Structure formats: C-alpha cells, structure tokens
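All protein chains but one are shown at their positions in the complex.
Chain IDs A, B, C and D follow the sequence of writing; residue 1 opens each chain.
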Amino acid sequence: MTALNRWLPLIAALLLAALPTVLSSYLQDLVLRIMVLAVFALSLELLVGTTGLVSLGHAAFYGIGAYATVKLSPESEPGNLLILVPAAMAAAGVYAAAVGALSLRTKGVYFIMVTLAFAQMAYFVVHDTKFGGGTDGIYLNLRPVLALGGHEFINLDDKRSMYWLALAALVLTYAALALIRRARFGHALAGIRVNEQRMRAAGFATTLYKWAAFVVAGMLAGLAGFLVAAKDGFVNPEMLSWHESGAVLLVIILGGLGHLRGAVIGAVSFVLLKEALSTPALVGNLLAERWQLTLGLAVMACVALMPKGLIGLAQRKGAGS
Amino acid sequence: MDLATFAVQCLNAVQYGLLLFLVASGLTLIFGIMGIINLAHGSFYMLGAYLAFSLSPLFGPHFVTMLVCGTLLAALFGYLLEWAFFSYLYQRDHLQQVLMTWALILVFEELRSMLVGNDVHGVKPPEWLAGTVALGELMTYPVYRLFASAACLLIGAALWFTVNRTRLGMMIRAGASNRDMVRGLGIPITRLYRTVFAGGVALAALAGMIAAPMSSVYPGMGGHVLIVCFVVVVIGGIGSIPGALIAALLVGFVDTFGKVFFAELSGIGVYLLMAVILVWRPEGLMKRGY
Amino acid sequence: AQQAPLKVGFMLPYTGTFAALGDAIEKGFKLHVDEQGGKLGGRAIQYFKVDDESEPSKATDNVNKLIKRDQVDVIVGTVHSGVALAMARAAKESNTLLIVPNAGADAITGPLCAPNIFRTSFSNWQPGYATGVIAAQKGYKKAMTITWNYAAGTETVKGFTEAFEKGGGKVVKDLSLPFPNVEFQALLTEIAAQKPDVVFAFFAGGGAVKFVKDYDAAGLRKTVPLMGSGFLTDGTLQAQGAAAQGLITSLHYADGIETPRNNAFRNKYAVTYKANPDVYAVQGYDAAQLLAAGLAAVKGDASKKAELQAAMNKATIDSPRGKFTLSPQRNPTQDFYVREVKGEYNVTSGIAVKALADPGRGCKL
Amino acid sequence: MLQVEGLNTYLGDSHILRGVDVSLPAGTALGLMGRNGMGKTTLIRSVMGYVKPRAGTVRWQGAECTGQAPERMARRGIGYVPEGRGIFPNLSVRENLVMSARAGVNGQRDWTYERVLETFPRLAERLDHGGQQLSGGEQQMLSIGRALMTNPLLMILDEATEGLAPLVVAEIWRVIALIRDSGISTLIVDRNARQVLAHTDQAVVMEKGRIVLAGPSAQLAEDTEALHQLLGV
Partner (left out) sequence: MSEVLLQCQGLTRRFGGLAAVNDVSLDFRIGEVHAVIGTNGAGKSTLINMLSGEMPASAGRIELQGADITAMPQPKRARAGVGRSYQRTTIFPEFTVFENARLCAQAAFARPWALWQSASACADTGTIAHEALEAAGLADAAQRPACTLSHGAKRQLEIAMCLATRPRVLLLDEPLAGMGAEETDRMLALLERLKPGHAIALVEHDMDAVFRIAERITVMVNGQVIATGSPDAIRTDRQVQIAYLGDQH
C-alpha cells in the first residue's frame, strides 16, 4: 500500500506518457491543458502550501512568461526552445525577484494584497500600452522548435511533441519541488509557514528563504506561461489578471494545501469538473447552460464536506484501509 | 487646469472616495473585523442593487422606507447564509473561505440570471432627491450624490461607534482573535457572529441600494467593485474604520486625478498607491497600535 | 441519401456581463434556421454550445471544444473581441468556418483575415467613422472623445476621428479610463472645462447606462451635444430613461426601419421569443443567412470548403438592416443609419453613410 | 455546587481522563494537583464543555450539564482563567475588561471595573495598551481580572500564578481568599503545591487521568511522603 503510494507519481507519469496513443485529439488537448495548469498550480503550491505565503498575484509571472515567449520569438521563423524556455523563466524570475523583495516586508492579508498590486500593475502595463498589444493580446506567429546545429529535434506544431514537452515540464517541476520539500530548504520553508518567529530565533534568515521560494515559484509559473503561449500561440492580458491568480489559488485549495499531489489533483478535478458540468452530452442541455450554478454548488459541497481538500479524502481512505 | 476645475475635481474625488467607503464598509466588518476573506462581498452589493431595482416600484417616494426594508431583508438573508455556509469554516484554514465565497459568487450570478435576467436596468432616484445644483457655468451636481455622501458618513460613523465604543464591538473583535476564550466568558459567539455577518451583508446591500440610482444595475456589477473594496480596507489598515475612510478618499483622489493627468496608465494608479503604502507601512495606514 | 446534420457550434457568452447578447445572437440565428424549416442548404442543423465566459485566456481551450470535441462544421461566435481573436486563430489553424456575429475588432477582418473567417456585424472602425461623418455634417468643429481604454474603444474612436477630421473638424482631446471603471465624474469635469462642440463616446452595457445618466446629471447634455456609436444606446434605453433623450448615434441597425423585411423579422421574432429583437439578434440572424447562402451554393456539402467560402463572400444578404454585401476581407459593406433616441427607441432619421466598407487595413487576401 | 462523576475523556484517540470524581461544595476552594500532563487541564476543559466527555456526568448546582457549550457554563456562573492566559491581543486592557463585564447569576455585581483595577493597580497604568503589548505577568493579571468581571460563582484558575512576581502571587492568594470569603468557590491548579494546600479547603492529586489522592488540604499537607511521590516536592 505505502510502496504503491510512493511510486504513484511515477506510475501516473508513465501512464500520461502513453496516453496520446489512445486518446482523441480533443482529449489529448484536455490532458495537455490539465498538465499545464498543474505546473502552474504546483508553482503556487510551493508558495502557499509549503511556505505559507498566500499570493494573489501569481498570474503575473505566468503571464510574463507567456508574453516573454511571444515577444522573444522571431517574426517569421520559429523561436528556439533552448532560448525561449530559459528566457521565459528568467523574465518571470526577474519580476518575481523584484516583487518578492518589496512585498515580503508585509505579512498575511497585506502580503496577499501587495502581490495583487504588483500583478495588477503588470496587467495594466500589457493591457493599456502598445508594448503588450493592448486588450487584444498578441499572436505567436510560429510555434517554437528545438533546433540544434541546423537540425530540428522537436517542433511544437506537432501536437504530440507539445504534449510530451508539457509532460516533461510537469514531471520536472514535480520532481524539483519534491526534492525541495525533502531537502533542508523545504523543511525550513515549512518551519517558516508554521512559526516564522521561531525560525528567526533559531538562526534562519527567513526573509531570504521566503524570497528564494518566491523567485523559484515565479520562475516555474513562467514555465507554465511558456507552455500556454506555445500551446495556444496567443497571449492576452487576461492571463495576468487577478481572476487568473485567484483561479489557480482555488485549484490548490480545492486539491488540498500542503501536498504536491493536492495541487495536481486540484488541477485535474477542477478542469474535469468544469468540463463535465458544462458538457451537454454528459449533463444535458439545460444543466450545461447553468454550469456556473452546478459548479458553484459542487465546490460548496466540497468545502463543506472536505475540510482538507480533495487530498484529505484520499488520505482518509488510505488511513482507513 | 484652472482653480475652479481643480476644485470641482477635488469634489469629485471626495465624492467617489465616500462612495467607495460606503461599499467597503460592509467588507470592513466581515473581512476587516471578523476576519473572513469574503470574495462574495461584491455579490451582496449586487444583491442590494437588484433589491433597489425590484423594490423601488413598490415603494415609490418612500425611498428611506425602502432602504430600511431592503436592509432588513438582506440581513435576514445574511443570517441564513452564515448558518448554512460559514458557521463551520471558522475552525478551518482561512483559505477555505476563499473557495466557499468564490463558489457563492458563481451561484449568485447564476441565480440572478435565472431570477431577473441579464438586462441592464436603471433605478430612478426618488423625486425629492432628483434635482441638481449648479456648479460653475457649465456643470450641475446631482443632489442625490450629495445625499449618498451624507449617508456614507453617517453609516461610517455609526459603524465606527459600534465597533470601537460598544461592548458588542469589543466582543466581535475579541471573537476574531480567540473564539474559544470568548465562549469561556459566556458570550454565545456563534449567534454573535451570525448576527455580525448578517450586519455585514446588510451593509453591503445597503451600499448597493444607495448606489443603484447612480450606477445602474447590471450583471457582474459586484465583481468590479470587489477588488477596489479590498484595496480600501487593506490600505486603511485591516479593521480600522477611519483608516478605511482615509484610504477610500486617497483612492478617490488617485483615481480622479490619474484619469485626468495620466489617462493611458490610470489603471495602475490605485495599485501603485497600494503597493507604495504597504511597502512603506506594512500594516496599512491606520493599523491600531495593538 | 440522407445527409448527416450540419454541425453548428455556438461559442457565445452565456454567463457574465454579455450573457444577454449571446442569448439574442443565438435566438436570431435559430430564428432564420426555423424559417427555413430547420434546414440550411437542405441539411438539418445540429447545434453545439460552448460558453465563452468572455474570457480570452480560456478562449483557445473553449473553441477547441467545438473544433476538436464536437467537430463542428461552422462556428458562430462571439461577442468579446479578445475571445474572437483567439477563435480566429484557432479557426485559421484548423480551417474551420467561422462567422463572427458581433465582435468588432478591426484585426479580425484586417491583419488576421482568412478566407474562412466571416463577420456579419461590423468592424469597430465603421460605426465610429459613420458617427464622425454625421458630426462633421452638423458643422461641429471641436470634438472630444471618451471611451474605455481597450481595443473596441480606441478603434471606434479612431474611426470617428478619421471621418470627423476629414470633414473639417478637429478632435481636441481623447479621454479614456480603464475598463470596466465607471467613475466618469472626473472626465465629465474635464469636458466641462474644455467646452467642445460635441462629445463622441463609446461605451456599452452597464457602463453606457451610467455614462449617459452621469452626462445628463452633470448638466452637459443641454450644453454639449453627445454622440456615440450605436452601442451607447442599444438595449440600454429603458435603463437610461430621460437622460438619453435626443442622443444621436450611428449604427447599422435602428428601431424605426420601416421596411417589409425588417417588419417581418421583428414580428416573427416577437412572436417566437416574446421579446423585441435588437441589433445582436439581427447579427445572429444574418449569420444564419450568410451560412445559408453558402450552403445553398454547394447544396449542403460543407466539405467543399473553397466553394462554400467563395459563395458566402459573394452573397448579398437580405438583412433586416437592409441589404449588404461583404468586402473582400469578409466584413459587411453596409449602410449606417443616423439614429436619434426618442422615448425608448433609437429612431432612424436617414442614412449617414451608404455602403460603408471597412478599409480592411493589413489584410492580405 | 460542582460535582463530577466518572468522567472519561478522550483527546483524539488517547484516553486522557479515566473515571474522575471530584466534588466542590459552595464557598470552598479545591486544589487540583498533579505532574505535567496528568490531565488537570483536560478535566477543567471537560467541565467547561470545551471537550465532550465520553462518559460520566458533570453537575452544576444540582443540574446535570455534561457537555454543555462553554458559553452556557460561563453564563451559569463559572469564571475561567485558562492556562496560557487567552488575552485578546487586539483589544486594549480596558476593552478586555469591559467586554466581559456582566452581572452574576444572582444579579450580584461585586466585581466592578473599578474594583478589578484596585486589585491590580498595574493594569490601571496600562489601560490603553493592547493585550499583545503587556508583559507576561500583566497578561496574567488581566486574565484573572477579566474572569472576575463576569461575577462568577466559581472561579477556575488554571496555573493562574504562572509568570507572576512573588509579591503579586501573594496578592493573588489574598484575592483568592477574599473571593472565597465572599462565598465564591474556587478551583485552583497551580505548580506550587505548598501554596495550593495552604489556600484551599480540599485538594486532589491526579495521576494519569485518575484521582489518586484526595482529602482536606491541611491533612494532605502533612502527608509529605505521598506528596513527594506524586508531585515530586
């Protein structure tokens, strides 16, 4: 039981890798979408679940990653993955470094609001200026490729390549975060979440730790942003809006805070729940049109019945058996 | 900008600030003082606006009576809401409230769409407030806006008094920090919080009713005010009512003059203000000394 | 042999601020289909629906539901320009036929134009331009514009400025505020201070209601005439009440168009849905007409894409708004009416510009 | 006045109280002693209704009230000074006192705001300070004062002298004696066994969730051997 539990992420990853061979193109897209959201959610989980820093501006880094991808792609030839991925992560990381340095002076709800403020500023910069293409957003003319020495290894125009790239990103993100949480760094972050005062008294430079976590989370969000830009070939200011930040926060709360699996489960269930509730073929025309109502009620039921999020449910079952 | 225009702009700023304060007052109570992260505040505001829309034909000139009735209805609604959806969340991680209130927004929006449809509506101010006063040679100023400003101040003062000067207010604040201890002193916290929550909903709805004749009534109207309300409450220092007032006025000024001088980037203004203030004073402007 | 039904996918806002518009568009579309006995080009129609939530960042995923999951033959949508742009991209990539029944973003039939992307509404530039023509004709010399700082607003204002300045006037200042901010007082004061001859405004929905009421309450309606693109007063007059009386706007549709075609349409719509049609319903209706014209040419065989699209582009649509054709960029070349608010109606007093075509700048078709 | 019979309480899965019987006649003081972690606080919290006992009964003035909500118990006249003080950090000293002010069950108002301040002059100097800003001892005084403001019939003091200066501790014992004289009962948990025995009528010693020794305080004070074995003094 525990052994299975331990290897579950790996098994899931292998299953996911095999899926494109059996799935229809639409379902493959759906899974792709979930994986990208999962990367985004995982990046926030490092902040919220692990470090206890609730950010309502995480979409800014996601959006910046996406915009950087589009902006740095050449007009008329495909951009190179080897440049674009680091660039997107770096762009998001740089902004995160600045925002983190300023906002970590504050705590709790104030922190929530300062991160929101910085995200909104980024939002308005892309929304209201020519630079970001205004409200309409901008297109990525050609999807990125992985080219080395004139040879093209991966072309994201191919749906499966895109899928596997996203899967690779998810696996790497998950693994990186799992390592972090297992390492002393992660333990220190957890300590900061529970009792920062004590951590300082013990000798941890907590601000530095939090800042580092903030930057890492920002960079991973940038990675998710890159994936979206490459997948959709289109970026829009709304990617940076607080709705987006809020949505990803909801995903990890729904999944259950404090567990990497929670973030992934949250992403899966959120997308599937909404998808199911708004698909006429599944729930009938009448209900599908009222998906907001059913989704709202479903989430309320989740909150009422599952104090620890969906992961709590899985764990309780695990403990019982 | 000549002096007269400047004066009028200042008046605009103050008036907008007061309106923001009115809308944020309910949030100060529920979020600032009770400590519930309530995303559905905008929905309560919308509820008020739609109440005004559906009640005003019934009440005609008895505008104040309508306000009272609407507020009571909203309070009752809030009372039930707390019982059904919030009473068991206090012991849990605060973020669960985020999820719950977000889900409530969805449900509210859909119910509104089912009950009153998706059209835009206007609400007429009562006859006795419908006039305007002249302002300079070209402009006039609606009397109703002055009425709304006065109402804001009145409500703000009443709220401040209740929270800071009455035992009820002290109990509410005490409950936010240590529920168990409050119970140990013989105060039925469950009922108390239910009532206060109802009060917060009522305030939001009252703000919606007062704002309806000025702002019109339309789907999604709650979402637009929500963030600004949070900004106001937080800049002011969570839980501080005078702080919220000052913050609301500041936001009013920044917004008004931002639009005039930096139209291109005026959206940033309010958030820049918040970021600067919080980086400068990490606990808001008027955080209580303790 | 019995052909399988033609799959039509609606991607429209069914929730949120634009829900009423989405509803009207769908009703309009279905009305025409019903008039044809439930068939277009001899083929039965099967509908699919996706709520676009007016959320551009979800647009690609949402439109893929129609393209990949439901594998529709035609997509009809949407209202929000940002969403429509994302849809245009997806449609282009998958070569799915797209009919835009509202979103006015100039780019859709400009830089992003494609043989399979059609529009039955307008480009943002058009109503702005038409209003500019009216304003110039009225002899106004000094204008100010006011709108939300977003694409639809700035594009409309651009159209207005182009026509107004061509007609000899001068736009002295463009005012704007962030979307969806509705606190206009500061900008109204700015207008009062500058005292232009005329103000051109672009707002829609709740913002339009509030703007018109605030404009009136500030006492400006009597001193500085207000004009706007038709959306300023469409579907909002009941809410705007007295404040909107006498407002002059321009749009490709109006309430008092006394043609048999329009009357028939309005009656039919009123009978079917127990509601009065608006411009959105017309646009939806025409989307169906346009599709019908194309399908008729290929006898219902939607797989003959090139022929279908060519036929659609050549079609003359007998719209309730009056006949229109499509520009090479597939945007309607249509008449724009002068409209004045009287009571709860936008009454037309003639045509501002006949057969106004969008310049289609940047389109490489 | 207070009668506890066969109380069994679980926290999580652990069986903490294993059949506790305690009774406290009106107007007397009962000392509750025991090493750390023996269940003293749990007993008090079971009586107050913060935790629901699995078995056993709690009687207050003859009426059964097992598992009633803490606010009900407080309203019936129990004043509670918890361990760790439970001061409201976001209220000023004045507000901490005023918010809890209440006439007793019999309408008595023996303890007023003024009298509390008289008893703890240190608090009078700190009226406008927030609860958070008080020193540890000041918080303790405030916690006691706050409970007195509810004019209780029974005061439960869980480690009420923790962190208090010797002079103040002496003052607290004096106040307790005073309270007792005015007919209010007290239930005292304190680490200083000698002091407890000196200021109570009856005393019980707990070990691992059971009462292992009970009797008049004076008598227990003699029994040095048992005290040493059970309490380490």
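Assume a residue touches a chain if its C-beta (ideal position, glycine included) is under 8 Å from a C-beta of that chain, and two chains touch if they have at least 3 such contacts.
What you see is a predicted model, and the numbers here were worked out from it, not measured in a lab.
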- Which chains here would be touched by the one that got left out? A, D
- Touching the hidden chain, out of A:Thr21, A:Ser76 or A:Gln197, is A:Gln197
- Residue among D:Met48, D:Leu164 or D:Leu197 touching the omitted chain: D:Leu164
- Contact residue for the chain not shown (choose from A:Leu148, A:Leu179 or A:Ala301): A:Leu179
- Message: Contact with the hidden chain only, please: which subunit D residues?
- Response: 11-12, 14, 34-38, 41, 83-84, 122, 126, 133-138, 140-141, 159, 162-170, 191, 193, 231-233
- Task: Determine and list the subunit A residues touching the chain excluded from the picture.
- Result: 179-180, 182-188, 190-191, 194-195, 197-206, 209, 212
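Assume only the chains that are shown with their structure count from here on.
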- Comparing B-D with A-B, the busier interface by C-beta pairs is A-B
- Hey, how far is the Cα centre of subunit B from the one of subunit D, in Å? 43
- Query: Which parts of subunit C, given as residue numbers and ranges, touch two or more other chains?
  - Reply: 15, 149, 178
- So which bits of subunit D are touching at least two other chains? none
- Task: Give every touching pair of chains, nothing left out.
- Result: A-B, A-C, B-C, B-D
- Using the touch rule from the top, collect the residues of subunit A that touch subunit B in their complex. 48, 54, 102-103, 105-107, 109-110, 113-114, 116-118, 120-121, 123-125, 127-129, 242, 246, 249-250, 253-254, 257, 290, 292-293, 295-297, 299-300, 302-304, 307
- Complex contact set, residues of subunit D against subunit B: 48, 50, 69-71, 74-75, 80, 82, 86, 88-92, 95-96, 98-102, 129-133, 146-147, 150
- Item | subunit A-touching residues of subunit C, taken from the complex the two chains share | 14-15, 48-51, 55-57, 59-61, 64-65, 68-69, 81-82, 85-86, 89, 93, 105, 107, 112, 149-152, 154, 178-179
